[in-house]
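Below: one structure in structure tokens.
Missing here: one protein chain of the complex. Every other protein chain is in place.
Every chain is named by a letter (A and B) in the order it is written, and numbering of its residues begins at 1.
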Amino acid sequence: MKPKFPWFSYLVVIVGAIMMVFPFLDMFFTSFKGADEINQIEYKLLPKEFKLDNFVEAFNQMNMGLLFKNSIIVSVSVTVLVLLTSTLAGYALTKLRFKGRNAIFRFTLSTMMFPPFLFLIPNYYIMVHFPLVNGNNIFGEGGNGGLAASILALILPFAVSGFGIFLMRQFILNIPDALIEAARIDGASEFRIFWQIVMPMTMPAQATLAIFTFISQWNEFIWSLLIYTVNNDLATLPVGIQMLQSYLDPTLTQALVSAALTISVVPVFIVFLLLQKYYIQGMMLSGIKE
Amino acid sequence: MKRRRTKAVLLILAVALTVGLIGCNTASDSSSTDNNGVVTLTLMTHYSQQQEKELKKYIDQWNKEHPNIQVKHKSVADFSKLLPTIMAQQTSGQQADILHIYSLWGGQLAKSNVLAQPPADVKSDIEANYPSAAIKGATVDGKLLGYPTEVQTYALYYNKKLLKDAGFTNPPSTWDELYQVAKAVTKRKNGKIVVEGFGLKSSTVTAGVVHPYLSLLYTAGGRLINEDGTKAELDSEAGLKTLEFQKKLIKEKLSDLSIDVAKGFPSERVAMTINASWWQGTLKAVMKDNFENIGVAPIPSPDGKSKGSVSYSFFYGVNSKSKHQEEAWEFLKWLNSQKQENGATAEGNFLLSQGIIPARTSDIEAFEKELSTLNNKPFIDALEYAVPEPNLLQGEKIMTLLQKQIEAVWTDQTRPEQALKTATEQINRELSQ
Partner (left out) sequence: MKKNRHLFKKVSFNRVGFGLTNRSRQTVMGYLFLFPMLLFYAVFFMIPILFSLFLSFSEWSGYDLSSIKWVGFRNYRQLLSPDSEFVFPILTNTLLFAFGSVILSLVFSVVIAYMITRLRFEGFWRTLYFLPMVTTVVAVGNVWKFMYDPNGGLINALLNALGLPTIAFLDDPNTALGSIIVVSAWASIGGSVLILTAGLKSIPETYYEAAVLEGAGSAQLFWHITLPLLRPSVLFVLITGFISGLQSFTLILVMTGDGGPANATNVGGLEMYNQAFQYGAWGIACAMAFILFVIVFIATVLQLRIFRRGGVESY
């Protein structure tokens, strides 16, 4: 329902939007400042000149190319895996009837309630002692870091998501049973039903899940930090940026970190702005209905 | 239909192949012997950027002279991540052969059997050539675990220019003088602090809160724990006096906790603070010419006569899981005991370049001239009376418990008496386990 001209709404929304965006502006301008400007008492938004020194230094200190590459590979892989496993599970838990179906679903829900910390070290051990990988024998002994030294270590522990299964299940519930049964009568195998009916029909929900999963994996920090200690080539973007905090010249740290953040944030912003129409439509269509 | 299915199968095969290939990518070995019998050792420290560059000079020197034993340096720039990294690598088989250990971690590392015992000749070399404070720092549970490197002591850093502008040509030597100087030097503009008189917190890590407090405590004659490390002795007159002095500085706004001293002191917005000897190197690099304005003095004491300081140390140890322990000790022997042309060892030269006083007695003698600069003297003198940080198993935990209580007093969350009691109780509980 659109009223004539909602002055108040525009005011609130614009003020709010400014608050959303302003911190990034601050970050952007700080990237150009020198040590003297940051450490002065008076705050000035704009820098004296737009020097690129901090950006150059940030590039030197962090291996930007590697960080982006790792983050992208990991986030995309996890998203694909989660979409696949969640839709498979979602379908099985709603359209196929078998014993234990409800119990498995409740179990899935409960897995989300455990603090992720509990999985850190055990999973680390499992990765390191994975049998028959990277020099490990069949008992997982003797190798050189096992699976923990490869990029798979950043991907596999996140391949299945309780949240994803939950979301897809809710959505697939809305697909009429009749459609599925009709296909079964026509002789379609469950696989075909899955690929040709369920997958296309769940596109909006998958778009939603894809965004949330991608963002959450892009953000992942604690596990990535642990794996980074095993193999420095496996640093992801959050890990790389946090490393900058220990830059030896503390008067410059703020500007340096701001520059690094600007470099890492701007491409993601641009991609998001370009694709926003598609994403937002997808999320809207998959909304949580009653 | 058939085409779609074939497509799907091919897609799955392609994905599986890619995943398999990625998975087979092995990480580089941390230590290995290749076909020519060349042994590669990994040395892991927290030295980075210009520190690392300087250390590499000596590593390259060794590598040139010893083609069969090559040493690679691995830097963990974020010091707070050094211990977790060491521990994580112990499990994954990626461990470094030589580790640079902060002695506070000695207990934790000993419990997990991370460090190897040195051979007899290394032991006798260390025992003969290092002062007892250094040896103590590298000893855990009565076992000497490696070559002491840095032995840090604390002193008062002050900005000569800021003090002079306020009318003081000499640094304070009593707590009362410290208070007076801080009062004269602190400047505010529009209610915002422009110059902070005394920085209570020298850095944002635990040691930045605890070590300066302990330094002041020791000048007042107080103690942290008893001789055998079984009970805390914080709840004392001296402990109370120290906390109340710090509170006074905060109350009269001569200390402002929101100022980051690590940034503020080199920017000449903090007049005085207590920090360790390694800081000279960083200050010099950051302040460049303005470094001339910096002076160092012994930590002021309540009466101006008693002395006190904190010391902590680092040492090089060899990993018990290393496959090349003999070669590792060879390198360490060269680094720490072999004299270079100027009469000092490679490690001694490295430490001096960073403004750190070397631990080895012969190095201190070789550098007599350089070390006798005004700024170094208080640190060297402090070696005699500084109280070493306890390297117990619960070391980190105890420091953090104390830090939280000190911060609670600073921010008016508890009274000093209560804070000392709580800290003592909590520390005793840790020690009794």
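The rule we apply is simple: a residue touches a chain if its C-beta (ideal position, glycine included) is under 8 Å from a C-beta of that chain, and two chains touch if they have at least 3 such contacts.
Model, not experiment: these values are computed from the prediction.
Displayed chains that the missing chain touches over the full complex: A, B (touch as defined at the top). Per the touch definition above, the residue from A:Ile165, A:Ile197, A:Ala210 or A:Ala235 contacting the chain not shown is A:Ile165. From the options A:Met62, A:Val133, A:Leu209 or A:Val257, the residue with contact to the chain not on display is A:Val257.
Within the entire complex, the positions of chain A that touch the omitted partner chain are 1-3, 6, 8-10, 12-13, 16-17, 19-24, 26-27, 30, 38-43, 45, 84-85, 88-89, 91-93, 96-99, 101, 104-123, 126, 156-157, 159-160, 163, 165, 176, 178, 181-182, 184-185, 190, 194, 212, 215, 218-219, 221-222, 237-238, 241-242, 254, 257-258, 261, 264-265, 268-269, 272-273, 276-277, 280, 283-284, 286-290. Within the complete assembly, residues 80, 83-84, 87-88, 90-91, 108, 111-113, 190-193, 204-206, 257-259, 393-394, 396-397, 400, 403-405, 407-408, 410-411, 413, 426, 433 of chain B touch the chain that is not shown.
Just so we're on the same page, only the chains that are shown with their structure count from here on.
Taking the mean of the C-alpha atoms as each chain's centre, chain A and chain B sit 36 Å apart. Contact residues of chain B toward chain A in the complex are 4, 8, 19, 22-27, 29-30, 48-51, 77-79, 81, 84-85, 88-89, 91-94, 189, 192, 194, 260, 262-264, 266-267, 269, 282, 285-286.
On the chain A side of its complex with chain B, the touching residues are 35-36, 39, 41, 124-125, 128, 133-135, 142-152, 195, 225-226, 229-231, 233, 242-243, 245-251, 253.
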